[in-house]
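Supplied in structure tokens, the structure appears directly below.
Here the complex is missing one protein chain, while the rest keep their positions.
The block that comes next holds chain A.
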Amino acid sequence: RRRIHYKHEAQTARDCLVLHHLSPMRRRGFHLIPRLSSIVPESCLLIVVGLLVGGLMKLVGEIPPVLESKIFFLYLLPPIILDAGYFLPIRQFTENLGTILMFAVVGTLWNAFFVGGLLYGVCQLEGHRLVTVDLLSCLLFGSIISAVDPVAVLAVFEEIHINELLHILVFGESLLNDAVTVVLYHLFEEYSSVGSITVMDVFLGIVCFLVVSLGGIVVGAIYGILAAFTSRFTSHTRVIEPLFVFVYSYMAYLSAEVFHLSGIMALIACGAVMRPYVEANISHKSHTTIKYFLKMWSSVSDTLIFIFLGVSTVAGPHEWNWTFVMATLIFCLVARVLGVVGLTFVINKFRIVKLTSKDQFIIAYGGLRGAIAFSLVYLLKTEHFPMRNMFLTAIITVIFFTVFVQGMTIRPLVDLLAVKKKQETKRSINEEIHTQFLDHLLTGIEDICGHYGHHHWKDKLNRFNKKYVKKCLIAGERSKEPQLIAFYHKMEMKQAIELVESGGGAKFPSALPSTVSMQNIQPKKPPQDRALPQLSKAREEEIRKILRTNLQRTRQRLRSYNRHTLVADPYEDGWNEILIKRKKMKELEKKMNNYLTVPAPPPDSPTIARARLASDPQAWGLKSVTESIPTIKVDLASPQSPESVNMVDEFGKKGSQSKASKEEEGGLTMKVPSPTNQRKDKTADEDNDKEPQQRLMRCLSDPGPTAEEEDEDEAFLP
């Protein structure tokens, strides 16, 4: 018996691998036919592919592998849910939480009982074969099929770029209804063996539901906090940072599932809770890794699920019964529409932004069913449920209908109804400033009204978060970084990456069409401030001293790159050469100012130039240092430009020890660029100025993959 088991599983594994290798190729092929992809959603095509593969296998004589529930729930589903949870737009989610919960809980319950009850009625009326189906089986079937499926919703909605509100409503509902489904499923499954239910059982069911959902969330949140806490200490082991994220999340899912709590909710809670803290702690590279791995895994899972659905359709034991299947389909659709309309009527009384009928239509139409329902039915044992095969057939029919018919027609309908689409604008710093201002303003007005509303509690939570939680979970100075500043630095980094990738040369990213520079907005200054400062002898001496101490530290690390170094060691070459080069760079920098919407950083020091070359000798031709970008300051050695005065004073004490710790950060730090005028002011009255303390920035090592549109990356409770 064991051998057979092994053979079966090995076969499944082999088939999985085959399909896995084929699927990315298939995807690419699919994208080569753009017309097709604009009409038919990817999920449909994948199912068709699965059908073809299944058909082929049957022809050949092999048994096509079925989407085994174990594989589905353990391996295929978690990556998709984690991807969704990690990048969940928290702000929209919490703003609409009431609505989402209403749809998820009440809506799903309504669907389940409506479909289940009516199906039972139909079965009784129909007579002959169907009369054996008892009420509890029908209700169980109803509860399985009533849940909107997150995988299907994601697959279809992602392509139609609908506005954020509708997206989060349908998607949020699909995520949160998992708890309801789990509870109903287990309830009905157990009671069907018992036979009858009492009022006590109903009450227990409600308690069960609360336990399952809240328990799942709590489990997820605990693991999320653990992950955040761990990431605080990973500054020395940056390479395994992504691993923590994945491992903790998966453990959250497994733990929840083991205790029959809602695994999906645990996963969502884990991802959403850990994200703001983890992102503050981990390096940029790790962040990119996590993002791409999550996208990759969820993409693969997604593809496999749909293909398997197709294959299983060909394979699985079917029992077609016209009445039952048609009745199921009709009741599902009717239930969905009635549910949405009825609930919206109630919800709109409590919403500021009411849901229009267009919105309601899209929400109803977007209630797609998918693989979760299929897997749940597949798990049913034929001994307890003799009509299991019929259920399977009915579910597949409904899934096919929703995915094919609704999935294909939703895009033209969205266009036809002129539903608002997602705005593709980049989040600008002005919007951020005014959004934050608005938040504080609304909180203030609520306080003046004496009304403890939405904003009041949000503000309290934010303050609690800032005061206690962030200190615990975020390493170093970043725990105190206000959100506006974090956003500003993030923007700067994005700009820096873009400039770096464009080679800093001839072509500049089209996102910066401006040719407005700092001079255009600064109030007129007295002429002497505009001249380039002449370096005095004393200054020269200081700079030389700084460089000497600097170079001693960096010499070890950079020794191997010496032959690439443009700017030579002051001991070896003339110091004047370096100064001339620096002056040249300053002049060029003035020209470069035109291309920045964040003010330009101070010009490079020799160590910086060397460090930049050290990071990626390929990307920077020997020319680039003299010609172009002084805009990106990549400073391996000293976090501050050696031109700042206080390095001389502080270097001995504070600078060195903090520098040492910063070197350990691993990677190159980027300084906050300060306006050139400011710098000029500084150099003018250098002796009086006190350079502010070190500013610790996100580590920026080599540019890496293109910085994409990161509209999913929003801060926690903005």
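Convention: a contact is a pair of C-beta atoms (placed from the backbone, for glycine too) under 8 Å apart; a residue touches a chain by one contact, two chains touch by 3 or more; residues count from 1.
The definition used in the following text is that contacts and distances are computed from a predicted model.
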Chain excluded from display, named as in UniProt, from "Calcineurin B homologous protein 3", "glutathione transferase", "Integrator complex subunit 11" or "Nucleotide-binding, alpha-beta plait": "Calcineurin B homologous protein 3"
From A:94, A:124, A:299 or A:436, residue that would touch the chain that is not displayed: A:436
Given A:358, A:456 or A:494, the one touching the chain that is not displayed: A:456
Where the unshown chain meets chain A, residue by residue: 348, 352-354, 423, 425, 428-431, 433-438, 440-456, 463, 477, 480-482, 484-485, 488, 491, 512-524, 596-599, 672-675, 678, 692-693, 695
